[in-house]
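Removed: one protein chain of the complex. Kept in place: all other protein chains.
Coming up: chain A.
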Amino acid sequence: MDEDATKDRTHLGAIAPGERCTVARVGCDGCLGQRLGDLGLVPGEEVMVVRNAPLRDPIEIKVSGFLVSLRRCEASLVEVVAR
């Protein structure tokens, strides 16, 4: 892993609305991991953060053309590479 890639690595919760990123890893197993995968958060997939909820949490994202909402604490488990 080179320096740049490491620097760009962050988690989904840290991406600002309107920005895009690519899923690098889903850092959890079990039910949560399954659900995230079910809704399209699979490594290599491009994600766009659409907006925050009026109270800033949860967030709404767009994965492969479809909208998904998740809480920030769950979003923080998804490792992404920012664009």
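Operating definition for what follows: a contact is a pair of C-beta atoms (placed from the backbone, for glycine too) under 8 Å apart; a residue touches a chain by one contact, two chains touch by 3 or more; residues count from 1.
Assume contacts and distances are computed from a predicted model.
One chain of this complex is left out of the view, and of "Heme exporter protein C", "L-lactate dehydrogenase", "Ferrous iron transport protein B" or "Ion-translocating oxidoreductase complex subunit C", the protein name its UniProt record gives is "Ferrous iron transport protein B".
Even with one chain removed from view, chain A keeps its contact list with that chain: residues 1, 6, 9-11, 14, 25-40, 42-43, 50-58, 60, 64-71, 73-74, 76-79.
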